[in-house]
Each structure stands twice: as C-alpha cells, then as structure tokens.
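Only one protein chain is missing; all other protein chains are in place.
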Amino acid sequence: MENNLENTTNNNKINIEYSQFDSERMRLNAGPQHPSTHGVLRLEVELDGEIVTDIIPHLGYLHRCFEKHCENSNYNQIVPFVDRLDYVSAINNEFPYVMAVEKLAGIEVSEKVQILRAMCAEINRIANHLLAISAFGLDSGAFTPLLFLFREREFALGILEKLSGARLLYNYFCPGGVRYEIYSDFKKDVKVFIDSVRLAMKEMEDLLIFNDIFIKRTEKIGLLPKEVAINFACSGPVARGSGINFDIRKSAPYSSYDKFDFDIPVVEPGKEVVGVSGDCWSRNWVRVKEIEESCKILEQGITLLPDEGSVTDGIPKKLKVPAGEVYCKAENTKGELGFYLVSNGSDKPERVRARATSFVNLAILPSISKGYMFADLIMILGSIDIVLGEVDR
Amino acid sequence: MINYLKNIIKGFSTILVGMKVTFINLFRPNVTVQYPNVHPLVRAGSDKMPDNARNKLNVIIPKCTGCKSCEKACPVNCITIETTKVASIDTEKPLMEDGKKRVFWLSQFDIDFAKCCFCGLCTIACPTSAIVHSTDFEYSCYDRNELLVHFSPFNKEQVAEKKRILAEEVKQKAEKALADKQAAEKAAQEQNITDSKIKSSDDQTSANQNIQNNSN
Amino acid sequence: MENHQFLFNFISEYTGDILAGVLIAIIPLALLLVYALVAIYGELKIASFIQLKLGPMRTGKWGLLQPVAEVFKLLQKEDITPDGADKPLFNLAPFIIFLGCYAALSVLPLSSHFAPSGLNIGLFFIIAISSLAVLGIVMGGWASNNKYSLIGAMRSVSQIISYEIPAAMCILGVASMAHSLDMNVISAQQQGGFWNWYVLGGPAGISKIWLIPFTVVMFIVYFVTSLAETNRTPFDVPEGESELVAGYHTEYSGMKFAFFYLAEYGNMFVVSAIMTVIFFGGWSSPFGDFLNSPIWQIFWFIAKSMFFVGLQIWLRWTLPRTRVDQLMYLCWKILLPLSMVCFLAMALGGMLY
Partner (left out) sequence: MGLLNALDNPINADGIILGKVEDLFNWGRAKSNWFLQFGLACCAIEFMAVNASHFDLMRFGNIPRSSPRQADYIVISGTVTLKMAERIKILFEQIPEPRYAISMGSCANSGGPYWQHGYNVLKGIDRVIPIDVYIPGCPPRPEAFEQAVLKLQEKISMEEIFKKRERVAQEDKMLESMLKAEENNFIENVNKHI
C-alpha cells in the first residue's frame, strides 16, 4: 500500500529522509476548535517546518450515543435520530433506514412515493454538494463562493421546508410513505431551482473551480490511488474521484432510480480535466458534475411524478415488524450508507447499526496526507467532505 | 520558456475572470431579507416561511382529550401530561370543542422546548389534532426555565381544587358504596330472617336486589 | 522644491518650531485614524455587496457608525497576556508594527505644498521603514508562545523579506527614470495630465511609447508585491484563518489587536500611496492644470490611493489563498525576473530622456 502511494507519478509530495537529520519536529493540535476541521475533529499533526510528517485523528468529540437511542425508541421515533447522523444530508440518511424497515416489515410502497423520495434525495444531494464545494473553497481562503452557493442552498432548503416543515432535519420519510402531502407548486419550484443552480454553478466555475490559484492549491494534492481507495472501502465522490466507477444508484438500483437516466461522473486516469485522477481537485470536480446529474434526475422526476394519488396513504396505522434482520444500503451524498437492523418482533428494534460513510472515508486521511504541507492537509480534509455527526455517531 | 509565459498569462487571465464575476455581483440586487423589519411570514416568494413550518408547538386545550398519545409518540420525552378525571359533582360542566362531554381535566400539560426536537411526531399521533406546530419562533429567552411551557389552563390552586373535588366525589362514592353495602347486608340479613321465617323460594327477587345494590 | 515646507513654515511663524513639528506630526496620525474607520467600513460594505448582502445596517444610518462602535468595544476589552508569553516583546510588537506604518506616512507628499517631512530620500526611507513591520510580526508571533502564531510569523518573515526585492526593483526603476528619490519631486515631474504618469512611460514626449509595456508590467509587479507586503489575500498566508487560526496575532486581544488591525489598514494605505506617487502622478491632477491647486491636490492624492485600497479589497473577496511555497515561487521565479527586465528597460529610458 505504501508503495502505491510512493510510486504515483506527478506527485507534489515532498520526500525527506528523516534518518539523515536530527531535527526537532513540532506537534500541533488542529482542533477540536479550528476554523476548518469541519466540526470537532481533532488532528494531532507532527510538523517538520511546514511539512506534515505524521497525523493522528482523534475522534469522539461528537459521540451522541445513536445506537443506544435506537434501542430505546420504536421504529418511527428512530427517524429523527437518523436525521442527525449526517445532518447536512438528512433526507439521504432517512432513505436507507426507511427502506430497511420496509424490507423487514414487508411494506409495498407506491410508485409516486418512490419517485418523490428520489427527488427529495436529489434536492438534498445538491444542497449537500453546494455546501461541500463552498466549504472546500473556504478552506482555500475564498469566502465569496461560500455565500454565492449558500444562496442556491437556501432555495433547496426552502423546497424541502415547504414539503416537510423543517429546514435542516426533516423527519419526512417514514415506513410506507412520506409524512406530508406534496404542496401544489412543488414541480414549479423544482424547475426554478434547477435553473438557478445551473446558473450558479456556471458562475462558480469561473470564480473558483477553474481559477488558477485554486487549481494550483488542489491539483496533485492528496493523491488517493485506485487500489488504496478500494482497500479502504471508500465510496462516494472520494472513490469516484479516484476512478472507481461505483454508485449504488446504478450498480444496485433501489427505490425508483432505475427509471431515471443519468450518468455517474468518474475521474478516470487519463481522462482528467485538470490535475490527476485521485487528487483533491478531482474529488471536488466529481461533486460539481454530480450536481448537474442530480439536476437531470430532477428534470425527469418532474415529468415522471404522477399528479394523482396520495403519498401518505401507504403508511400503516400500526407498524408491525416481524423478527429478523436486514441490511439496506443507499447512496448517501458522501458514499454508501447502510443500516443493519435486527428486530425481535417487538415495536422496538433489538439493534440498529449504521455503516457510516464519513467514518470510512476519514480513515484514508493519515495515509494520503503525509508529506504534504500543512495548508494542503486542510485542503485534503476539505476534499474528503466529512461530517462529524456521522463519524462519531 | 513558452510554457512559463503561458502559465503566467493563464493565471493572470483566470484572476481577471474571477474579478469580473465579483464585479458583476457588486451591482446585483442583494438577496438579504432584513428580519426584524420584515417578518418571514410576510415575505414575498420563496423566502416566505411556509405555514406548515415546524416551530413552537401549540396545544389547543379545548380539543385535547388527554389521551397521552403524543407523550408516547415523542422520541425525546419532552411532553409531560397529567390528567384528572372530571368529577360528576363538579359544578363546571366542561365540553370539548366538538360538543362532546369532557372526561379528563388537563391538570398538567408541559412541553419542555429545551428538549423538544421539533420532529412533528406528536402532531401526527394526535387523534384530534389538538397539538400543532405554530409559526411562532421568536421565543428565545434569558432563562432556560422559561422554555418549559405550561399549556394547562389551570394554576396550582385550581388543580388542587379539582383534585379535591374529585377526591370528594370518590369519597362520597365510597361512602355511598359503603352505605349501600351495609344496606344490602342489612337487607340480606332481613331477607335471611324472612327466608327462615317463610320458607318459600324467593331466590329470584333477592338475587335481583343484590344485583341492583351492587350496581349502585 | 521648498514648497512642501509651506505648512510648517506657516505654523512655525506663530508657534515656534517645536510646537509646529508636533502639530505637523499629528496630521498623518489623524489622517490614518480617520482613514482606518473609512476603510474598515468600506471593506465590510464592499465585501457585503459583492456577496449580495447588506453588511452593517443597524449601527447608525446604513451602519455608518460601525467602525466607531468597534473602537469603543475594543477599548473595553480585557487585555490578555498569555501566561507563557514573553511579556516585554509581546506588549511591544503591536506598537512597532504601528510605528512602521506611521513613519512611512511621514514622507508621503499629500500636496505640492504639504509633506509632513520633506525627505529628499523619501523612497529609500520608505523601503527601509516598511521592514519594521516584519520585526513587529516576528516579535508578536514568537512572544505569543503559540504554535500557530509562530508558524504565522515565520511565514510572514520569509514572505515579506522575499517580496521586498521585487518591490525595491520597481521603486528603483521609477527612481532611475525620475533621477530622484524625493517623492515630492517625482510627483511634480508627472504633472500635466495622466499621459505623463510613470505607468505610461513618464513625462517624455511621444518617443516613450516603447516603454509603456515595461512600465505597465512594472506596475502590475508592484501591485502584486504590495499585496504580499501587506498580507492581503491572495497572499495572506501569515494569518490564513483556515489554516493558522489567526496567524501571528492569534493571542492578541483588545487594544493590542486593534493596533494590528489599524496597522494592516494603514499599510494598505501606505503601499497604495507609494503606488500613486511612483506610478500615478502622486498629487498631480490627471487632467493637466485642471483642478491642480494645492487643496485639490490633496483630494487627488487621497482619491487615487483609495482607489488602490478598493482594488485590494476587491481582490481579497475574489481570490483563494496561495500556498506558502507557491508564494515563494511567484516571487523568485516570476516577479523578480519580470521586474529585472522591466528595470533594465526603465533604466535605459532614464538614460535616454
């Protein structure tokens, strides 16, 4: 594995034979309060001047006892806690959980609900990627893109708020359907939203993504080779940035994703726009392209979503879940999110286990950031796009 | 050398492109909505707060039956309900909103907004939609205890009064039951005496009497 | 040129030399303080308008009193000296930075009839005195006993010292064309319209046209350098808040931080003023003799300088930050060769005209 990292060409990494020097190295604690550790991650960094020689991530500053709460709540009451795992993309969290409960209880869900769910998930995915890209820009010191993209994000939150009533943590999906009916202007709002997002992303490419300073800051930084990504079980934009064509929406279509026609943006070696496959810029580029693909899905969703029919009819009055166990996975905004559910037949689950994407993706950080500069470490962390609520659970 | 110059020009031009974008935005109308001057409920277009927004919970007491299903549905147990039965000797004859007779007084209906996670599960669980999300969000406070909101229409004395009435009724009932019992026993004894005196089979009537006594 | 002593002579007739000197010294200080309030307000507002928001709105009309409120706030803040800090150095650092900025103001000719101090080696003095900022930064960073501060200070030292070379080359180029280091003289040479400015080749007839590309490139080089010298984006690596929490002034609070804040904005003005003097005609009106009286000259000088301050603010809210090694690459491999080439051309121009 180490060899793979060393042998990659076009690497900006600085290799120093430390046996030759007797230099003193500095230990720096970045976090838990640091402007750009995306929450309360603590990185214990060993620095040689500006160069990172060692890095130890410390977790647990946001451990909120998710599994303990699941054991003490019934199936409907767990949904708010699931929301708070990856709080930036709450709808995408609810998706696999609700599917798992439905699979276990044997509930059939109508087509309208499936399409609506996929659309909500895509709106939420756009909102998440807008935040990820803008926060990545903020890590590199550009403050204005953050506010430009938050403007579009407000539209996405507005649509979801009109649907569910909440701005960030929705509690919208439930086994059998969704909680509230669709409001009348939903399709029109989505159309306006798609147009405005496309315009904003065009502007963003001029302002940030193809800016030379930004490219210089991100290309050939934090190289994650394909094999290493597979070995670490990375998924989502992190894996796709390294050229792994893996997306659960395509490889094992769930809900109504087989009805939509969309591409999976992958930065394969030899087909890069800028930089090399697996660097920070590629990971960010995958997110930029995914916003466009989500827009495509939303466009098709507007035509596919039937007007008649209710989305709340399918909800069972009393949820009866037979004993058994199930694993259900879905493509979260950050990669594969799975829920392993064990039921003993009562109204509360015996055990709920989440396969958290951010936690798995964060594991690559020490192995891809050694040898780069401290400023690069911040960029690498930003490009992985972690949410600490999901890492610590 | 050509590459070197190309890089310089490319870097310079992308910076100019970025500056162009920000310059255009300098003259665009701003999107800020000034909150204390413009309330989110009266805004135009997509910035308007929808009516179904999940803010502060509101309990419509005339609708509430005191079934406690919201308390059970709450994932964080922030709702505390205590009910007192409406005494039949109570002079106040409460009615529900739909005109039915009320069974329970809501002697305590507390929601702790310092714990509430605004998930909306209680509003779904409520059979009479007595607990609803309002559009009120401006209730931040200097003291955390202000966030514990009492929805019950009664204060402590009134609750004590209602409890006293109920206890009185229970007491009266118990006394009555006791009196009835004693009366029944007396009657039974008399019956026995008469039975023994008149050895005729009047089981049917005595049984009926017993049942009546019990039902009282 | 004895004109610049006009105000001094005027005052000293009534009050005597010492008091006149004190009064004259107060003028740049007052200018600096007023300018800082305006610049802070301007920065907040320009940034907000670029980002499609409003900026301060509720402190006075349109938030005009926001910087004033900040001053009163900072006056009241607790003055913390960290436990492990080197106290004398820690307390001295903000004043040294401020001193550098204030001293540089003393030689700027605001008008043909007023320069606080009429040094005939003004440019040389400014190059020398602006190095004082480095001393303040490294003192503050080291004395704070904070690792982020230390890294920020080390970055800042390497950055400012490197960037002084291209900056000096630019100033030298203009000095060789002007045959003088006196800023008042340089400004006076560029009188008579914007075509006489040194950014367009200087006051030498039509034959100077071959020089224009070199002077324009020289100006761009100096502008980039000035950004780096004042630690502004894209070169704000010493205080890059996403990496080093607040850089060398992480541990400073209250009024000491206010001095850093003031010095940052002051330095912005100083480099803009130098740019104005050596490339954009100083106090001279851009339209020949139109509005070129000594009072209007003050207006022109401040207007030109504020334009460049605005340009710096505009750039700050547009660009991401460079990395520290890219910064060095830019300085040594791009700016220095460019400035050398341009300097040769300008020196040739200085010999010819």
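When the chains are written out, they are named A, B and C in that same order, and each has its own residue count from 1.
Definition applied: a residue touches a chain if its C-beta (ideal position, glycine included) is under 8 Å from a C-beta of that chain, and two chains touch if they have at least 3 such contacts.
In this text the structure is predicted, and so the values were computed from the model without any measurement.
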| item | value |
| --- | --- |
| Chains in view that touch the one left out, judged over the entire complex | A, B, C |
| Selected from C:65, C:135, C:165 or C:217 as touching the chain missing from the view | C:65 |
| Residue numbers in chain A that touch the chain omitted from display | 32-33, 35, 39-40, 60-65, 68-69, 72, 80-81, 84, 87-88, 131, 146-147, 150-151, 153-154, 157, 167-169, 388-389 |
| Residues in chain B touching the chain absent from view | 30-36, 40, 47, 49, 53, 55-56, 75-77, 112-118, 137-144, 146-147 |
| Residues in chain C touching the chain absent from view | 44, 48, 51-61, 63, 65-66, 68-73, 75-80, 241, 245-246, 249-254, 257 |
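Definition applied: only the chains that are shown with their structure count from here on.
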| item | value |
| --- | --- |
| Mean-CA-position distance for chain C and chain B (Å) | 65 |
| For chain A paired with chain B, centre-to-centre distance based on mean C-alpha positions, whole Å | 37 |
| Residues of chain C touching at least two other chains | 50-53, 317-319 |
| Contacts with two or more other chains, residues of chain A listed in rising order | 144, 148, 151, 207-208, 211, 213, 216 |
| In the complex, chain A residues that touch chain C | 26, 28, 34-36, 47, 50, 137-144, 147-148, 151, 207-208, 211, 213-214, 216-217, 373-376, 378 |
| Interface residues, chain B side, partner chain A - complex | 10-11, 14-15, 17-18, 20-22, 25, 31, 46-47, 49-50, 52-54, 73-75, 117-121, 124, 133 |
| Sites on chain A touched by chain B in the complex | 73, 76-81, 144, 148, 151, 154-155, 158, 161-162, 164-166, 169, 171, 179-180, 183, 189, 192, 203, 206-208, 210-213, 216 |
